[in-house]
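The next block holds one structure in the form of structure tokens; read it before the comments.
All protein chains but one are shown in place.
Showing subunit A:
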């Protein structure tokens, strides 16, 4: 018909960027692999740390996959899924964040040749899903249930395995005991807020104190504080949410007097209101007064006179921990304080920790909370130690609920991989190849552990494959002797939940990335710093990632 140049149909808004098809898919995979390469060196006991500058003042040194990923500030939409799974692994089980990312990368890499050969992504997805289901089943079969009487040993081992790769690895026995002690104190609900971690720079790691009770840094204080008692045996603790200061009771009130002689009575009335409060507290018999709000100088001096200790502006979570430790209840008013809201413990003391002074409540008999005062040289050192402890606490907490365990050091992955490979031979069709490559991808964990330790990973993997073929299901990488060993015997234990969750999360993320073949990127959304404010939906739209807009050559 007519050879006229048809005007282009403007379907999308100017500046909108679209790209689609196989190239898009491959490019997404490549982007993910680039990210995986960044974090893979942190895996395993010989994993290295990353130093990330955010600004001159703000530097993080970390070994924790989720932390590093978060700090990388990734904008590529497909690669961002990796950050999300690392985060979800972090919030779900708290550990194994690096391995989940490494695994996803390996699955994607495994899928790439198939895609290039023209296999439809959906077939790959289906095969991976079924492989994942089988792997899950296998892990459940493999896992060893722990008898309640061995509980403590089990928890300690899990805690120390989680610390293996961290900076505090050399003190893992010391810390794993502490972590288990802390978690065991909590009630069945296991509220993590009830384990307070205080950081105080200076001292060696061994100076870290575990307090089965509560502790907090001395708060701001007014004159008169030093005259208060600093050590009270069997204190009576009263926790308040009341401001103890001489102040206007109502902000917008105004008093007018016409007779100057009444002035004094006005002043007196105000004082009386205030002193009545203090007297009421004194009458309650409490001798340690803590308040979330300020305790003014007058009150401080009043309490000092009465041999009462007080601290104002105590942070809320500290106050809650004190309540849990001593059995006190936070009061919002000072009228009618009944004895049951006053808590107690064996000893209250103010003590020097490093360069600060801490208020310690120790010997709490029915405590359901614990505080760890973390020591170490340098802020960043302590920050990293805190992250490691947090991971370890999370692991212990999960392990306490799910009492089953598998061996670490890549042993479980090898066993699952062997199982899947055997299984793949029993089916025909494209699936056979796909499941086989999924199985091969699982081997990335032991390989990476060996690589990071500077071992010959091919050699180690061959030995491992052989052992597993012979039915030795717990053989993994031996870091100490550059070889392989039964990691179950050498007590490298991980809760089976961690493994389950990481395999499922990695497969899910892989499937998500594979199922995307088109990205529509709105220009507005590309504006810098628009990312975090995006809604969940638009973010998912963006998750169909792609390359650079400026270079697309159109």
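Criterion: a residue touches a chain if its C-beta (ideal position, glycine included) is under 8 Å from a C-beta of that chain, and two chains touch if they have at least 3 such contacts; residues count from 1.
Methods note: contacts and distances are computed from a predicted model.
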Absent chain [UniProt protein name; select from "T-complex protein 1 subunit epsilon", "C2H2-type domain-containing protein", "Tryptophan synthase" or "Transmembrane channel-like protein"]: "T-complex protein 1 subunit epsilon"
Among A:117, A:226 or A:428, the residue in touch with the chain that has been omitted: A:226
Identified contact with the non-displayed chain, of A:111, A:205 or A:237: A:205
Which residue of A:266, A:283, A:427 or A:469 touches the chain not shown here: A:266
Residue touching the undisplayed chain, where the options are A:49, A:64 or A:413: A:49
Selected residue (touches chain absent from view) among A:229, A:354 or A:483: A:354
Residues belonging to subunit A that touch the chain removed from view: 23, 26-27, 30-31, 34-35, 38, 41, 45-46, 48-56, 59, 61, 63, 71-76, 79, 167, 170, 201-206, 222-227, 231, 246-250, 253-261, 263-264, 266-267, 270-271, 297-298, 301-302, 304-305, 351-352, 354-355, 357, 376-381, 384, 453-454, 480-481, 528, 547-548, 551-552
